[in-house]
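Note that this complex is displayed minus one protein chain, with the remaining chains in position.
Our next item is chain A:
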Amino acid sequence: MSDEKPFVDIRHAQKSYGALEVLKDISLKVNRGEIVAIIGPSGSGKSTLLRAINDLDPLTGGEVWLEDTQVNKTLPHRQYEKHINQVRQDIGMVFQHFNLFPHLTVRGNITLAPRMLKGLSEEEANRLAEEQLDKVGMLERIDYYPSQLSGGQKQRVAIARALAMKPKVMLFDEATSALDPELVEEVNLVMKKLAEEHMTMIIVTHEMGFAESVCDRVLFMDQGVVVEEGPPSVIFRNPESERTKNFLRKHLASNKE
């Protein structure tokens, strides 16, 4: 966190669907190697904010910067497509429902984009796939199809697929929400490992324990605004805002059931 210049810089992000404002003037700076968790009730806009970073859900106002590049800059359609496809290679994303390609093997899932976009040879791409799968502990399943894997295994492959593009930042959109409880830990372990390697990560999550143990900073969002942000020890142990307290109390109660 020594860099004074932010690595990911969201400036006055706004998003509305007609009269409905989903994001109301949100700014967020993330430094290189920093790990930020975004928590909040469903409908708070946290996924929308995350998906705005790689322009999957374009903002209606504000700017998103990755290092010296504006992600959502105004360009004619064709040029913009070229620009955004380039930028997205630097932004890895992991989805709640994995979104592995079911018609390809684990190997095919990982090598597809590097081969098409980075011009890797089959041999190079295979080596890359093996390397990334080894990292997430899925090397033995390289020739399996997604349908032959458990949810936790699918998500680890999805992480390896994103990492194979050598992204500068990783976005996690409720990566463990769709998993059976006993499968959550294996995915969390992979994410912790990435944290130890100082990958810059922005994590939308419902796992408060995980956020507390891994993240440098936590944002609590509600109704399209950042209500409170700070180190996990403060947000989870000693929050200032009533809304944060309420949310955490409700969340704890529902988790105990």
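One rule holds in what follows: contacts are C-beta pairs under 8 Å (C-beta built on N, C-alpha and C of every residue); 3 or more make two chains touch, one makes a residue touch a chain; residues count from 1.
Here is the rule we use: contacts and distances are computed from a predicted model.
> What protein name does the UniProt record of the undisplayed chain give, "NADH-quinone oxidoreductase subunit K", "Cytochrome bc1 complex cytochrome c subunit", "Sarcosine oxidase subunit delta" or "Amino acid ABC transporter permease"?
"Amino acid ABC transporter permease"
> Of the residues A:Leu75, A:Leu117 or A:Leu252, which one touches the chain left out of the display?
Residue touching the absent chain, from the options given: A:Leu117.
> Hey, which of A:His97, A:Lys135, A:Lys193 or A:His206 is the one touching the hidden chain?
Of the listed residues, the one touching the omitted chain is A:His97.
> From the listed residues A:Ser27, A:Asn85, A:Ser213 or A:Ser233, report the one that touches the chain absent from this view.
The missing chain is touched by A:Asn85.
> Considering the whole complex, not just the chains shown, which residues of chain A touch the missing one?
54, 56, 81, 85-86, 88-89, 91-93, 95, 97, 99-105, 112-113, 116-117, 145, 147, 158, 161-162, 165
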